[in-house]
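Note that this complex is displayed minus one protein chain, with the remaining chains in position.
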Amino acid sequence: MYAVETLDLAIALFLLLNLLAGLGRVHHGPGAADRMLAAMLFGTTTVAVLLLLAEATALPALRDVALLVVLLAAVLVVAFTRTPRREEER
Amino acid sequence: MTQAGLYTLAASALAGIGVYGLIVRRHLLRRILALNLLGNAVFLLLVALARRHPGYVDPVPHAMVLTGIVVAVSATALALVLARRYYAETGLRHLPEDEG
Amino acid sequence: MTVAEWLSVGALALGAAFFFTGTVGLLRFPGTFARLHALTKADNLGLGCVALGLALQADSAWVAAKLALVWGVALVAATVSAHLIARYTLRERGGTGRAPP
Partner (left out) sequence: MIDRAFDLLLIGGMLGLAVQVVASRALFRSVVLFIALGLLMAVVWARLAAPDLALAEAAIGAGLTGALLLAAYRALQPAGEAGDAEPAALPRRWALVAAVLSGALVAAIGWAVLGLEPPAASAGREALARLGESGVKSPITAVLLSFRAVDTLAEVVVLFAAFLGARVVAEPLGRAGPGPRPDPAGGEPVLMPLLLRVTVPMGVLVAGYLLWSGGHQPGGAFQAGAVLAALGVLLRLTGRLQPVAETSPAERLALVGGIVLFSAIGLAGAGMASAVLAYPEGWAYTLILLIETGLTLAIALPLTLLFSGSAGLRWRGR
């Protein structure tokens, strides 16, 4: 099973690289929505990385962490889209 | 270098970045962010230290950091409320002693 | 290696490929809507493949069920998030009147 665990970790490594590459979109924007999109990419990829780490490092509690991240990922997007700009209150 | 050593160095660098931001930036929200970076660095240091024992992971620093994370978020929330009230009263987003 | 292990490797590799596609789309596509489309679809397919690959490695049915649950919740969250961001962007561009519910 050693080979499979190494493979899990290698895929996690690749996904981490992906995630960091996605940072370019936070940097360039141009709009706030694009930056939030990149944060969404962070969320989904982090979940995959956590699931892979749970298997590779034999820490089953990390699956609960992944579940929490997906469950609460939408809270951030709701906070972004449902918090009014201050000009809208006038 | 051990994994604990590696993350210890990372914590040190993170603390440096946090302090830098705290000193150089003026915007209150940025200061709060920098303070949180500094807090994360302290947490990281404690957890990395918990990892250096051979054969077991020290649960005491983990418990301390768990407490610390909740205290940090409540302190951040209070700081944000203060910053917002300050802005509502003065129209400023930085402290007056940072002027000039 | 057993058949299940080969399948698992295949699913994980496919998942990684989907994630890669999503990132390329996020970085290269023009316009917020195109990027939204690329990212949401590709990443959640990728997560599904990764979850499937890991479920094939799992020792118990509980683990597989939890992986399925994570993916299911991720689909709902991503659907709603994409909808909200698309709606937000539309409203930013055309004013409140043009945003459908």
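A, B and C are the chain letters, set down in written order, and residue numbers restart from 1 in every chain.
The rule is short, and it goes like this: contacts are C-beta pairs under 8 Å (C-beta built on N, C-alpha and C of every residue); 3 or more make two chains touch, one makes a residue touch a chain.
Just so it is clear, the structure is predicted and the values come from calculations on it, not from any experiment.
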Which displayed chains the hidden chain touches across the whole complex: A, B, C
Where the missing chain touches chain B, by residue: 3, 5-21, 23-30, 33-34, 36-37, 40, 43-45, 47-54, 56-67, 69-71, 73-78, 80-85, 87-88, 93-94, 98-99
Touch list for chain C against the chain that is not drawn: 73, 76-77, 79-80, 83-84, 87, 96, 99, 101
Residues belonging to chain A that touch the chain removed from view: 6, 9-10, 12-13, 16-17, 19-20, 23, 26-27, 29, 32, 35-36, 38-39, 42-43, 46, 49-50, 53, 57, 59, 61-62, 64-65, 67-69, 71-76, 78-80, 82-89
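In this section, only the chains that are shown with their structure count from here on.
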Approximate Å spacing (C-alpha centroids) for the pair chain B, chain C: 32
Computed distance of Cα centres, chain B from chain A, in Å: 21
Distance between chain centroids, defined by C-alpha means - chain A, chain C (Å): 11
Sites on chain C at which at least two other chains make contact: none
Residues of chain C that touch chain A when the two form their complex: 1, 5, 8-9, 12-13, 15-16, 19-20, 22-23, 26-27, 32, 35-36, 39-40, 43-44, 46-47, 50-51, 54, 57-58, 63, 66-67, 69-70, 73-74, 77-78, 80-81, 84-85, 87-89, 92
Complex contacts: residues of chain A adjacent to chain C: 3-4, 7-8, 11, 14-15, 18-19, 21-22, 24-25, 31, 33-34, 36-38, 40-41, 44-45, 47-48, 51-52, 55, 60, 63, 66-67, 70-71, 73-74, 77-78, 80-82
